[in-house]
Every structure is written in structure tokens, then in C-alpha cells.
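Got a structure for you, questions after.
Apart from one protein chain that is not included, each protein chain of the complex appears where it belongs.
Labels A and B are assigned to the chains in the order they are written; within every chain, residues are numbered from 1.
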Amino acid sequence: MKRSDIDYLLDEASKLEDIAQSREISEELKGKLLGVMFFEPSTRTRMSFETAMKRLSGECIGFESSGSSSVSKGESIADTAKMFEGYCDALVIRHELEGVSKFISDVVDVPVINAGDGAGQHPTQTLLDLYTIKQEIGSIDNLKIALIGDLKFGRTVHSLANALCLYDNVELYFVSPPELKMPQEILHDLDKMNMSYTEVSNINEIIDKVNVLYVTRIQKERFGDIDDYLKIKGAYIINKKMLEGKDLIVMHPLPRIDEIDGDVDDTKYNKYFKQAANAVPVRMAILKTLIKNNPK
Amino acid sequence: MKRSDIDYLLDEASKLEDIAQSREISEELKGKLLGVMFFEPSTRTRMSFETAMKRLSGECIGFESSGSSSVSKGESIADTAKMFEGYCDALVIRHELEGVSKFISDVVDVPVINAGDGAGQHPTQTLLDLYTIKQEIGSIDNLKIALIGDLKFGRTVHSLANALCLYDNVELYFVSPPELKMPQEILHDLDKMNMSYTEVSNINEIIDKVNVLYVTRIQKERFGDIDDYLKIKGAYIINKKMLEGKDLIVMHPLPRIDEIDGDVDDTKYNKYFKQAANAVPVRMAILKTLIKNNPK
Partner (left out) sequence: MKRSDIDYLLDEASKLEDIAQSREISEELKGKLLGVMFFEPSTRTRMSFETAMKRLSGECIGFESSGSSSVSKGESIADTAKMFEGYCDALVIRHELEGVSKFISDVVDVPVINAGDGAGQHPTQTLLDLYTIKQEIGSIDNLKIALIGDLKFGRTVHSLANALCLYDNVELYFVSPPELKMPQEILHDLDKMNMSYTEVSNINEIIDKVNVLYVTRIQKERFGDIDDYLKIKGAYIINKKMLEGKDLIVMHPLPRIDEIDGDVDDTKYNKYFKQAANAVPVRMAILKTLIKNNPK
């Protein structure tokens, strides 16, 4: 995606959010049907797509896990996708294997949206992250953004770091325990794009400089030794006291476990619930743009 | 709730039922979205809420059991509720623990409906029970009503007995085996409200006097000794022969197992299927009132 494509979608999302807040009803996708093919469960992502579709007067059909798809009867993914193509105006795919969305988009003629495939991309999450930054701070250019927590396995932070390369004068700080540092191939991509980034192991080193703290969960399953986990865990928890007097926003892709203390919820720093709600206008913009522009 | 609130909702339900019967389409909640958060499965209650929402041209998203919610990933109920708040215009909650609906209503700004929480309340069931009595007999005041079966554990009969205190000159009869009598704390509440009630152990003692037989199921799991269960079971089964010549209606919150004989189904006494169908206009009235009156 080019920056201009992203900017277009963020503008669309902003217009749709205004319509929603003024309590008008949008009928942009009246009579349209979204096929929800979630081979791997993801309640939150599925519900935000369904909400987006229904807020545009469209409708959804589909399945929530591979166990309730025809694939469990031995049907190929290609055949299942072709069946959905016969019923629907667009498809949204979630799968535990990287590349499945791309494969399906080669097989069918309707628009296909990737809602997360394994270690691969989760582009609509990145769009709603960008949207939240832009809505809350006014611009994405010229910002200092810290990505915190599990930077090794976190698909969200990989996508976001890559997308931020499209903006001007962004500086990134990667805050993680040594075991969970940003992978070399991501750093290599950032170098190629001339993105400025600094790796640090402590939030205190950067908390006075940044405009955005983007926090992710550290899963204890990632550590062979539970003691290693317990030792480092506390260093990556955000609380109200740390934030006092700072001029920044706190984001999180959710669900949160304990990496943001509950005492942040009622402060001005908390933008993670707003970020979650932004999934709706952003996915409305994506669905509207893809379905309305599809000649079929 | 005050009697005037209940009367308002019953009137609304009656108007909505008239609209439905004249085959008009109501668009009262067009563009609105109900979040269905059922941590505990309850197909019947869930479907009647979904039917009510869709009959008003609204829509639903949500989950049917805690296993398919984000709570199964370790997210707090408060965070899950805040996510739903970002997507929906109202929430309906079912949970096995008393007080969860109240807790969620403190956390979010959208209307929250309790669809049953543990040993606690199930207020929308009580409203549809009252609605059925009023529609079928014309008034709730001055009636003699027998509650039959499991009065110890039956949440429905507790709520109904309490609500009937708001009406004038109602007399209650509690018909149950000694093991399953109405709990002392409910009797205490009724005393405080000056409700007139009589405890009996045999249907024959009251069947000539009452206007309503409200039957509930006696679950054999409640008895330590299966012989105790088998001994008493037959005394609380309603059949056609018992009812002949009487001027009364038979109600039941359903599902029924065998406590009302199938030969009652085709008689004028049977109001339990009508009662089940009344869930729709009553829940339509509740949804319409809460969502239309919410400034958000």
C-alpha cells in the first residue's frame, strides 16, 4: 500500500465515524453480503468486521473456526472459497497459516480482506492503529513512537513499524527484553526504508521523549524458564505514576492482561479503548471502498 | 422498578404486538446494534432477544458462551464490556454469577439488560409473565395465582412473586413438596410488602380458587434420594382432566419436561406457548425504550 491509499482510507473512516456519531444511518452496503471465513477463532476481529458491515446496512454469513467449515469434511480451501464467492460480495479471511488470504484472492473474483494469517500480516489492525494516532495527535509525521513488549512474535508491531516508514520524520523506539527483540529481518526492512529506530531495554530511557507508547503483551509461554519471565515482567508494565506530567498517549491492540495497570484506564493517557472502537469506522471504510469499487 | 414503569413497558409491548400482527414492519431500531454477551448458554433467551432486535430492524453481534469470548484469553469482563460498548448501542448480559450485569452497567455508558445472572434476577422473564397474565385475563389486580413446583431454586417464581407485590389485592398460593418450599428470605420480602400468600402441598387444595396455575419443573437432581423424587413427582403434574370446568390459565416458563401433560396443549387452558411467544413483544418494548431513550 502507498501512503496515499492509506490516507484515503483514514479519511473515509473519519467521515464514517462522523456519520455514526451524528446518529445517521448509512445504507452504503445495503443488500451486500460479507463472507466471514475464520479458520482460526478471533472473536474480537470477527465482531468488529460484522459490526462494520452491519453499520453500513450490509450483512454477514460464514464460520468462526475450521471445525465448522466444509474443510473439516475434506473440501479444499479453494473449493470452499469458490462457494463463498457464489454467495458473497467480499470475503474476510483469518487463518493460522501465512499466505492463505493471498491464495484465496488468486482463486476468486470478489475482494478478499486479510484479517490475520499466522506470522504474516494483519493490515486492517495497522490501519486502525494509524487512524488512532492521527485522530488523537492530529498527524503521524514527526512523531516519536515507542513499541513495547513482545517485539519478536508480535505481528501487530511488525506491521505497524513497516507502515510508519511511509510517514515523514518518524522515530521509533523498540523497548523489549533481550529475548523478545525486534527480528533482524524487520530491522533490515526498516534500514532499507531509512527509518530511524533505537533499541532500548527500559521504558524509563524513552518515556520523556515519546508521543506514543504502543504496549503489547509478553506471553509467559515464550520463556523456557518461568523464572526468566517473572524477572523481566515487571519492567514492561505501564502504570499511572509513570505517566504523570507526560504528553503522550497509551495504545494497546488488546486483549490486555496486566501490562497496563487498571489505574491508567481513567486517565487522559488511555486511548486503547478508543483504539478498539476505531476498528469499526476503519473496517467500514475498507469494506465500503472494496465492495463499492468492485465491478462484479 | 415501579408499577408505572412496568405498566409503561407492558403497554409498549401491546402496541408492538399489534403492529406485528397487522404485518407492518417496525424500523424503530434501524441502524442500531445490540451486543449479546452470553457467558452462559441460553438458546431460548438469546433467540428471543435477537428476534426482538431484528423485528425492530436492528441487528446483533456477540457470543453464546464464555468459551467463544475474549475472556477465555484472559481478558477481564470489564475490558470485554468496554470493547462491546465501542461497537454497540446496548448490551444484554447472561452470566452464571449474580451481580455481573450490575457490574457491567457500572463500567459502560450504554444501556445494559440483565438476561439472568445465577441465583439473581431475570427481570425480562418476569415482565413477559406479567404481560401474559394481563393479555389473557385483562388485569393483574385482584387475581389468585398459584406458583407450582420447585419454589426453592426457581429464579422465575422468586422474581414473579416479588413483582406481583406491586399489584392490588393479589393472593398467592405456593404449591411445592416440603423439600422445595419458597425460601424464607422471599417470604420475608413478601411479608414486608403485605403480600397475601398461603403455602400448600397439594394442587387439589387450590385448583378451584385460582385464576393462574404457574407451573415450573421439579429437577430430580435436587433430591439426594431418587426414591424421594419419584414419590412426590406425580403430585405436581398438570393434566387435562384436572382442569376441566375450571376458569383458569396454565403458564410455564419452558422448557417443560413432563410437568404439564401433552393433553393440555390443545385446550383453552394452555397459555404457555403464547407466553413463550410474548417474549418477543416484551423484549421489543424493553429494547426500544432503552435504546431510543439513551442520549448517547
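Keep in mind that, in the parts below, contacts are C-beta pairs under 8 Å (C-beta built on N, C-alpha and C of every residue); 3 or more make two chains touch, one makes a residue touch a chain.
Predicted model, so just to flag it, every value in this text is computed and none were measured.
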Contact residue for the chain not shown (choose from B:102, B:152, B:222 or B:256): B:256
Of B:50, B:150 or B:171, the one touching the omitted chain in the full complex: B:50
Sites on chain A contacted by the missing partner chain, in the whole complex: 30-31, 33, 59, 61-63, 68-70, 73-75, 79-80, 82-83, 85-88
Contact footprint on chain B, counting only the chain that is left out: 25-26, 41, 43-44, 47-48, 50-51, 54-55, 57, 64, 254-257, 273-274, 276-277, 279-280
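Everything below uses one rule, namely that only the chains that are shown with their structure count from here on.
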Between chain B and chain A, distance of the C-alpha-averaged centres to the nearest whole Å: 41
